[in-house]
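One structure, as structure tokens, below. Some questions next.
Just one protein chain is left out here, and the rest sit where they should.
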Amino acid sequence: MIMAHKNRIGNLFSLTSFGESHGPAVGGVIDGMPAGITIDMEQLQREMARRRPGQGGTTSSRNESDEVEILSGIMDGVTLGTPIGFIIRNRDQRSADYDHLKDVYRPSHADYTYQAKYGIRDHRGGGRASARETAARVVAGALAKQALSKLGITITASQVSQASQMSQVSQVSQVSQVSQVIPVIPSIPQNSPSKIEGDGGSMTHPSQYHDKTNNTPFLCDTYGGVVNCVIKGVPAGLGEPVFGKLSAQLAEAMMSIPAAKGFEIGLGFDFVNHRGSEVLDKFVMKDGKITTETNFSGGIQGGISNGSDITFNVAFKPVATLMQPVEGVDGQGNTVTIEPRGRHDSCVVTRAIPIVEAMAAIVILDNVLINRASRL
Amino acid sequence: MIMAHKNRIGNLFSLTSFGESHGPAVGGVIDGMPAGITIDMEQLQREMARRRPGQGGTTSSRNESDEVEILSGIMDGVTLGTPIGFIIRNRDQRSADYDHLKDVYRPSHADYTYQAKYGIRDHRGGGRASARETAARVVAGALAKQALSKLGITITASQVSQASQMSQVSQVSQVSQVSQVIPVIPSIPQNSPSKIEGDGGSMTHPSQYHDKTNNTPFLCDTYGGVVNCVIKGVPAGLGEPVFGKLSAQLAEAMMSIPAAKGFEIGLGFDFVNHRGSEVLDKFVMKDGKITTETNFSGGIQGGISNGSDITFNVAFKPVATLMQPVEGVDGQGNTVTIEPRGRHDSCVVTRAIPIVEAMAAIVILDNVLINRASRL
Amino acid sequence: MIMAHKNRIGNLFSLTSFGESHGPAVGGVIDGMPAGITIDMEQLQREMARRRPGQGGTTSSRNESDEVEILSGIMDGVTLGTPIGFIIRNRDQRSADYDHLKDVYRPSHADYTYQAKYGIRDHRGGGRASARETAARVVAGALAKQALSKLGITITASQVSQASQMSQVSQVSQVSQVSQVIPVIPSIPQNSPSKIEGDGGSMTHPSQYHDKTNNTPFLCDTYGGVVNCVIKGVPAGLGEPVFGKLSAQLAEAMMSIPAAKGFEIGLGFDFVNHRGSEVLDKFVMKDGKITTETNFSGGIQGGISNGSDITFNVAFKPVATLMQPVEGVDGQGNTVTIEPRGRHDSCVVTRAIPIVEAMAAIVILDNVLINRASRL
Partner (left out) sequence: MIMAHKNRIGNLFSLTSFGESHGPAVGGVIDGMPAGITIDMEQLQREMARRRPGQGGTTSSRNESDEVEILSGIMDGVTLGTPIGFIIRNRDQRSADYDHLKDVYRPSHADYTYQAKYGIRDHRGGGRASARETAARVVAGALAKQALSKLGITITASQVSQASQMSQVSQVSQVSQVSQVIPVIPSIPQNSPSKIEGDGGSMTHPSQYHDKTNNTPFLCDTYGGVVNCVIKGVPAGLGEPVFGKLSAQLAEAMMSIPAAKGFEIGLGFDFVNHRGSEVLDKFVMKDGKITTETNFSGGIQGGISNGSDITFNVAFKPVATLMQPVEGVDGQGNTVTIEPRGRHDSCVVTRAIPIVEAMAAIVILDNVLINRASRL
């Protein structure tokens, strides 16, 4: 029942965000934060630090302190139940770096599509399409996490080191341990001709490129990756069973993250390699409670949480902004060569981890609140 | 900006559905159908026929005519702009087939989760969790398709025959044809130890099981699969760029289909096997229009359609209802053996195809309407 | 936080309705009815009977049994938490009565505005604009009332007999009784030159008109009126304090009823006749609880219920369909005289009473559920 509406996500607990990469600020309004929760602002800033640029092998990272200013909704450290407005100033903008992009559409960027939609766009640093908007998501997610922690719900995402975990998957389907079996993505063919040895996960040995202005070497190509997320402590019963399946809500929330191109829950795409009889999650009693022996389903049955860990994967494409010359077009369709400028991450996945957690927290808290209406 | 809210999906064009598998009827209300569109009711019934049970190797299919009765919103074959109420009577119910499930939770079904959420459930044929609810989706989708066809937009889904298309993917990334390159899922490892030879796609040579009552043999296990969907003719500019990315909306809509466990757009999970420089969709001019040479992105950049074909995959798990005895639990957690009864498909994927198309049509029409507000 | 969206009203508890007056049926989907509530279907039918035509001095009332067929969401008389689909067949339609209106816009009807909006309309009996759509509201309201009654909340509307209650208002402001003081509308000037003596409230002595076909006399003019509604037992804390004020939600719900033209809460428009010091609701202790001595506010302060009775008035204009010849225009703007046909009420107010109650019940139940999210 999460509702993504333009720049808003969530229903009873929602975030409405705003901000271009090179405008005065990004920020948002968190509406529906339950009243009476003591907020740890230092914890919030730590979440912000996890998202900051320069964590994925960037050459010349943007130096943003990402200091969150809370403008309302919290008094003496306690939530009031009223909306929490917040801003994060854009301080280290270097907008002139982007002058050459004013009339150019870069390949695999949102330049052309924004122009097609709005007839105008902020070309500086991607404008609204910049990953900078995710700062607002992390603020909302950090508050949601603090509320959820009071209910014993924790959310942990991590980058999947594909090769090693693939074998772990094999073990899992053979050994079938109770409940803690977390399937990971099986979607990396081991000997695909297009496989980049060693790079997908660890990003070692990348090619290098020399910055013309200061002659420092840096990564000249980019890499995608997969983030796995595990949500523990979710009670059975969350999610709306038809269009608002908890898995559908999570899919929407994750696929709304910049560069996200795939989502799967539980065994996900690997389900198609198994017969139904192989992947039933049989019920067992444990500590006097009904639970399941395996967790192929990823903690959700028929769209509703079943009390097991919720586990899902999100695939991110390589960032489209390369530190090497690429070909774009101008508004008339003429090919133009775009020299690399600005500051960009070579791999977005590390920074995506706190964003995945934030989006998961928003969805789960919203559903905790919504589920209170299931019975009188 | 599609909004899935309990039993409603869509914003300016929306479907609110209702109905249990063994209640009097399923149906819904389609709100926001534009006025003045002539509806081909026979075409609608043909879509319904594609979704009907008994198309996936079922032994004893439920004989539902799935006749749609339109109750409002269409006069003399033309839409009025008012809501279109419709019902589909449940005629061939055999509810007694389900008496043995009244106090039993079947593994990997929604029995336990519905009970956890509502404290009550309709145990007959899965109740609301039955795939029978998808009949309403196909009605709304069929009307949306008819509206979209007037705008030159077509939607075609098909089951992916994995092995053959994998090689096609290789061709694609080598040959790089303009625009029509449709990547398909690369997620089936060719020699995984858990691979069921020949079954995943074609479902040949399944094991058999004998129905005790009439001694006929039938499929005793179930199979999942992947559905690929291609949307042609979508203009550039659809989708809301942050939380309401068109890809996120499609993900939510697809993941709301029963048994859906994964979604990927364009190259999807295979993006993680490529460097950024390998998967840029370079712009080219074609027929005086800006388009892209390849379509790794699947027709969406920054959450907004770019005018290329929109292509995505949906993974479906094997149906959890097997035609063989399985172990469940009762409300007290005691293990019970559940003998197969009722009528069930061995592979849901064939039936899922029109549902995938329907959900895509709902999302695209909604966004066509929403996008009219982008500029004054 | 109620959200009226085209043909849907409500958020966690919502009604999506459909149906033209002379189509096959009217009906709707009630989504978010809490699970586990035993429904009294006879009580529901009694509510339907209160709304039926022919209760306001009609000459030739439409004979609709208004039998509600529940299609889902209730099993063995108990709500499942799943959506409740329902239909009410249109049986006594006499559509030919409306052939003369096909190309004519009647004054003060929705004929012209529907045509302007949709470019097409169902001219038979007002189509979607007919008060027949309110049957669906009464169904949803009846179920909401049954849920609310379990929480001790009751809703009672009645027609205001203006003259007598005006003096009661005077008494109220002089005597100031505790809590039970229910202000009623002061908006009827006692000696306005346009006052229709005796008609506004009691509709006695109306003019008569003779039906040409059967020579029976009937009312030839129509009358409006005011409905007062009192909601008892609402706990303090309902309503969202800024845009979703409980008073704003009630206003929207009431003003969505056909022919509603005014809404006021508590003293309403009469507030402008008083100094602030005269109309403060002073707090008093009663039975160990904080309450107020008077209730000028109508039970809502700052948009949130304060535990006192919620009282408001709704003004209805006289029905625009007269039983006398009126002048309309055709599509080309030519004046045409429209002879009275069909069957119409002379005063809509009696029938509006159960509709006012129904809309109030929808709003209050929705807010009861929403308010559960105010604190963790």
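Letters A, B and C mark the chains in the order given here, with residues in each chain numbered from 1 onward.
Here is the rule we use: contacts are C-beta pairs under 8 Å (C-beta built on N, C-alpha and C of every residue); 3 or more make two chains touch, one makes a residue touch a chain.
On a predicted model such as this, the values are computed, not experimentally measured, just so you know.
Put simply, the missing chain touches A, B, C once the whole complex is considered.
In the complete complex, the residue from C:N11, C:T82, C:N228 or C:T350 that touches the missing chain is C:N11.
Contact with the omitted chain, checked across B:I37, B:L71, B:L101 or B:A260, is made by B:I37. From the options A:G119, A:G152 or A:G331, the residue with contact to the chain not on display is A:G119.
Residues 1-9, 11, 17, 105, 107-110, 112-114, 116-119, 128-129, 133, 162, 170, 173, 185-190, 192-196, 199-200, 221-226, 235-245, 247-256, 258, 260-283, 285, 288-290, 292, 296-298, 300-307, 315-320, 322, 324, 326-329, 333, 335, 371, 374-375 of chain C touch the missing chain (whole complex, contact as defined above). By the touch rule set out above, chain A reaches the unshown chain at residues 5-8, 14, 16-20, 23-29, 31-32, 35-36, 69-73, 75, 78-85, 87, 117-122, 127-128.
Although one chain is not displayed, chain B still touches it through residues 11-13, 32, 34-37, 81-82, 147, 150-151, 241, 369-370, 372-376.
Please note the rule applied: only the chains that are shown with their structure count from here on.
Between the CA-based centres of chain A and chain B the separation comes to 25 Å, rounded to the whole angstrom. Spacing of chain A relative to chain C, judged by their CA centroids, is 46 angstrom. A separation of 40 Å divides the Cα centre of chain B from that of chain C. For chain C, residues touching at least two other chains, in rising order: 32, 35-36, 81-82.
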